[in-house]
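Heads up, the thing below is written out as structure tokens.
The other protein chains are all here in position, but one chain of the complex has been omitted.
Chain nomenclature is as follows: A and B, assigned in order of appearance, with residue numbering initiated at 1 for each chain independently.
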Amino acid sequence: MSKYDYVPEPALVKGNHDFASLTRLVTDINLRPTPKGWYLAMIGANSLLAILGIAVGYLIWEGTGVWGLNNPVGWGWAIINFVWWVGIGHAGTLISAVLFLFRQDWRTAINRFAEAMTIFAVMCAGVFPAIHVGRIWVIYWVFPVPNQMDMWPNFNSPLLWDVFAVSTYFTVSFLFWYVGLVPDLATIRDRATDKIRKYAYGIFSLGWTGSNRHWWNYEKAYMILAGLATPLVLSVHTIVSFDFAVSLIPGWHTTIFPPYFVAGAIFSGFAMVLTLMIVARKIYGMKDIMTDDHMEKMNIVIMVTGSMVGFAYMMEFFVAWYSGVEYEKAIFLLRATGPYAWAYWAMMTCNVLSPQFFWFKKLRRSVVFTFFISIVVNIGMWFERMVITVTSLANDYLPSSWDYYSPTIWDVLTYVGTFGLFFTMFLLFLRFLPMIALAEVKMVIPQADPHNYDENQDYKAPKVEIPTPKAVEA
Amino acid sequence: MSEVKQNTYWKSLNELAKNQEYQKFVDREFPENATELSDGFSRRGFLAIMGSAVLLASCDFARRPVQKILPYSKQPEDIVPGIPLFYASSIPFQGSLTGLVVENHEGRPTKVEGNEMHPASHGGTSIFHQASVLGMYDPDRSKKVLRKGTDSTVNDFVDFAKKHFADTNKRIAFISEASSSPTLLGLKAQALNKFNNADWVTYEPFGESNALEGTERAFGQRVRAHFDFSKANVFVSLDDDVLNGTHPNSVEYGKQLSAARKVTSNADSMNRIYAVENGYTLTGSYADHRLRLKASEIDAFAHALAAALSSRVSGLSAFSGYSNQFSDHKWIATLADDLIANRGESVVSVGNNHSANAHAVVAAINKALGNDGSTVNYLEVPHLDEESTSAFNSTVDKMNNGEYDTVVMLGTNPVFSAQNRNFKNALSNVEEVIHLSDYVDETSKKASWHINSAFYLESWGDGHSYGGVRSVIQPQIQPLYNGLSNIEVMNIIVNGAMTPGYDLVQSTWKNIYGSNFESRWATLLHDGVDTNSGFTKANVRLSGSFSPDTSKDNAISGMEITVRADSTLHDGRFANIAWLQELPDPMTKITWDNVAAMSPATAAELDVENEDVVEITSNGQTIKIAAWIQPGHADNSISLTVGYGREGIGRVANRYIDYTTGGVDTYPLMGSELSAEATVSKTGDTYEIACVQDHHSLEGRDMYRMATLEEYKSNPDYASFESVHTYPVPGMKEAAEKGEDVPISLFDEQTYPDSEPQWGMAIDLNSCFGCGVCVIACQSENNIPVIGKKEVNRGREMHWIRTDRYYVGEDADAPMTAHQPVPCMHCEAAPCEQVCPVAATTHSPDGMNQMTYNRCIGTRYCANNCPYKVRRFNFFNFPKEFLTTGAEPDIIQMAMNPEVTVRFRGVMEKCTYCVQRVNRAKIEAKKETGSPKPAEGAVKTACQQACPADAIYFGDLTNENSEVAKMKRNERNYQMLEELNTRPRTSYMAKLRNPNPALA
Partner (left out) sequence: MSAPAKKKIEDQPKLHGILGEFRNPKALYDIAALTVKSGYSKFDTYSPFPIHGMDKAMNLKKSKLGWIVIIHGLIGFTGAISMMYYMSVMDYPMNISGKPFFNAPAWVPITFELTVLLSAFGAVFGMFFLNGLPKLNNPLFNVDRFKKATDDGFFICIEAEDSLFETEKVKELFKEAGATHIEEVYD
């Protein structure tokens, strides 16, 4: 056997499915009566959501002081969580848009899922900038709307860029997601038997018929959206990173942030998709569509982005040293050795070390291990944001104002609460919307391609030839 | 009648609707003095009464009967709403007056400033002066006369006094806090010759008794040493913290010492300060050389110094041949040389609470060095005759023996401060105890009569400055709670009648002035000081019998403790003034608590760290208190301060066990001498201390720049960025090529070349000694809330200007101290401005970084991006909590400055360069000259005006000749973090030290 092993692209959908079986596989979840487990899960999620409500209510009632913030450290968990959630919210649009542009058909199995996650993650992220301000009731002043002071926002402020970036990102992701949903909603509409479903899905599917004249515009639109979403994804975290990079605080004021934040975002985003996917495909028996091959591909992405992040960490140190700015040098030494060293090394282990295991195919394909790492990675990414946000503020220029930051119970509860929001939304999604982009999956199975039919219109599966490379003759 | 007058406060019909609290508030807002009329009932007053009769039903008559007042519905001539009036007055502290100018808004004093014409002030103030405003408006002050703990009235007391003091054979002890009031002295004389069995004793827990006794030993005369540092090249402080506000003359001394260190060119010279002390004091931190010795070694050190001098100057023969453990100490020889070299131009002083013997020795040294008459003036101070610890002790003994049936106490609080004499018990042997005080304090609780005293801002009085200059205390407002002044009380006791303090004081001064009284009186009230007056200088000579008591030269071998007045609460009398409680201790930077300060070595020996509670036993008394490591502290020595651990005084002073605030009462450990042997052990508990500065090292950074005078002479621009870093500010070289004077920039910045004035500030680090008065002045001027220990501990202090304190130098055991006041830098390219999403902080054409509170949404991004970390965030509704607690919140609200908004929760705030003052000056200037460019000196920021060291310069940079412009041109001027190119408008003048080569 030659040392060149030609590995044929594995089938995207396992098991011998036809269109109808796929339809059933996916949409039955939404049509069959709600399982008890779902209710239990929902109760859990809602109680977390209630905690969020309480935490935020108390915050608004009492004031920002209920959090652990202090004089040098004006941003704490709120901003950490914001950046963390936004980061997670990256995988979705990235998977749909970028992989779509690169014609990565394997995306179809997970894009719906990932996009949903994106939208919910961005919702969670959006909570924090809104509530972290001192006077929540005038938060609308950040939008360019006329107000009693006849003033406009300050377009020099990265925070304002954030407002536009995140809201745009949310809107576009949502539209992208919805456009993808329409044909599948139509499918459910047509399979639904009870009135309410007929109506609900009927309305939201906008009377989609599957007309190929429509598909024609539809595909065009989808392609353009993907084209728009791709730079958008990259821009969003770039702009989030500007919140730090544009300031002059040592450890923040660095040009490496945009790429490094984007890499980190993809890193954590894919991890989160995996966490959810592994659970979901088990519960809903989607192994045929969300296959181990998908998992492996995503693990490779994690490994690559993880290494990029690790490289960025090293680079930061180099730049600090190379810049010759004493404050820069000091802050990076303090990160690794100072009062927050524990957080720094937690970050290093989770983000730089853990993904390296994916060099091994066995581990890449091990569901349990992947699940474990996917969680570790997200913990690590949280610590990364913590290290960036807090350490730089806590030990900046004037040693006299150095102070240690530690969160209060309310910081923690608010964070925990956002999981309530996230899972509530996600459970609703799993229950009422097709978790797989059905039309797109149908499109990528061989039966969908007219070329796989003979002249009297009978299906003949395409066979994969394995060419023996000439290179190794004799 | 009083009812009717009550209503003359009526303002407008709308207020008929308002409730009684509001009514009270209105009452107090427009007190009589605002518009005192000299004649009886004016027509306007009468109309007012008629007009307001309608109000009779609705308001309460609880308040004092009122004299003439105008209704605000009619405009009195001298009051324009919103325009403050300034009256001269003086503040008494430990018997010495300091001249003040008091700012009045609509008749309520809101801010005190130093009186330029008063020698003890020269415009400067101390933290206690600044905080006194809040002291008066303290809602916890005693509001009533109490008879055996139950409510009573002044009239009842007068009736009682008539009867009780009718018998002139009553055995009475008068115990007064130090007072230099001629009027009081007159009444004292009357009392003493009216009552045959009366004694008068002055009691100050940290008074001058030892000093006077010392001079008596040396010169046979009880005289006060009054220094003139302006003439002194060398100042040797033997544990004498003359710069600390607790010293009755700290302001004058601060002015003189700092003035003698002002250096504007490298041709100038500086005085040289040596400090020998156990704790790290302000004076020690200001000194060029500091030697840490146990307090119990100071005597021996003084003897050794005297001995070293004895061979070289006449008058110290008593020491010739004497030697002790310090005799061949490097310092002794050096000091001797330096003092000899500066004969007649040096000052040697020793702390008030050191032994009489030490004072005697120091007096002898000063005399021998010929400083007497030049740098040291020995003054005969009549009112100090009775200030004597021994006299007080014997009084207490007589009380214990039941030899008194009446004790009258004017303002002092011995039950708290004389615990070592067990004054509490002594009182129980006395049948009638009359106590005049601001609070229902420990002593009041034991008294049969408690009389709530009138604050100095509320009552007439008089007295002498430390140096002897006479002035009058002019009230600014009627007593908020009908308090009586000490002279009024004495008058009641002596003459059995309530005579207004005004008449008492006037009659005294009629005697003083005699001829053309009216005009001189008017001048006196206007100037606030009678400049051609003073104590008579004593012509002292060393008494032949003088011999030092060298018996104590062997210092306490084991652990020693010293109990001193607290830098922010003094002897505890200021314990309920929140501003002072929250003012970080100048050296430790601790708020709201006292600690046991000790050296790192001692701490290691005791195996304790900061916040570990230690148990200290001395003189059979034991206390538990948190330990604190104070670099530079003497080993085997522990410094304690008093005034904390109060109970039942007020909401601020009281110690709350639940959230552990209020500190520890250390008086039980205070012995008859400053230092006492003690056993100290670690308890294992810890006690949370709210310290506003966690990190004490500069980390080798350049925000504080320092050099010796010699280095300065050889390298004049030692403070410039280039000479510190050996390379120029990034971007400067390129800028220079383009002929610009600021680093190159991506943008062509907004500048206002033709906008005048342009404001700027320069802070002379060589003058600042870190007393913290700027912080209080700012707090008083800008309505900065107090947030409490818990919040301070969470790092949320609100002070707009802070004094950073760093320890510098190689020797960790004896570091030097760097004090650096940090207000907002008002950067021209302010990092805070560009990051605010709602443009709540912007730049004004006259170069101020402005904060728009009602636009702020509180993202805190500006604070994050401020490299100087001067921005302060209202994490809670601090002002509300501060201003609306208690039964009568409206009272404390009166202390607020109406020219400055009170900030709401969730908004950012920071130093404004006192924009309200600046704009007032601009308006005035515009009215007079037509241009908004005020004359030099027309506008002073609160911190600048209060500073006793004149360390802060503020003014118009476009005026070439303005002080600040000159300072900015000086080569010592540097910008903090210049390389960030934020272009701060606040810059610093680098520190200079004047070390003695012999000690280098």
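Odds and ends about this structure:
One rule holds in what follows: contacts are C-beta pairs under 8 Å (C-beta built on N, C-alpha and C of every residue); 3 or more make two chains touch, one makes a residue touch a chain.
Just so it is clear, the model here is predicted, and its values are computed rather than measured.
Of the candidate positions B:431, B:685, B:734 or B:749, contact with the unshown chain belongs to B:749. For the chain missing from the display, the contacting residue among A:39, A:102, A:140 or A:216 is A:216, taking the whole complex into account. Per the touch definition above, the residue from A:41, A:95, A:109 or A:232 contacting the chain not shown is A:232. By the touch definition given at the top, subunit B reaches the unshown chain through residues 746-751, 827-831, 833-834, 839, 842-845, 983. Along subunit A, the points of touch with the absent chain fall at residues 18-20, 23, 144, 150-156, 160-161, 164-165, 168, 171-172, 175-176, 178-179, 183, 186-187, 189-191, 202-203, 206-221, 224-225, 228-229, 231-232, 235, 239, 242, 438-440, 442-443, 447-453, 457, 459.
One rule holds in what follows: only the chains that are shown with their structure count from here on.
Chain centres here are Cα averages; for subunit A and subunit B they lie 59 Å apart.
Interface residues of subunit B facing subunit A in the complex, by the touch rule stated above, are 693-701, 703, 791, 794-797, 802, 804-806, 820, 822, 831, 834-839, 854-861, 863-865, 867-869, 872-877, 904-908, 977, 980, 982. Interface residues of subunit A, counted against subunit B in their complex, comprise 62-65, 68-75, 132-136, 138-139, 141-142, 149, 151-154, 156-160, 163, 243, 246-249, 326-327, 330, 393, 396-404.
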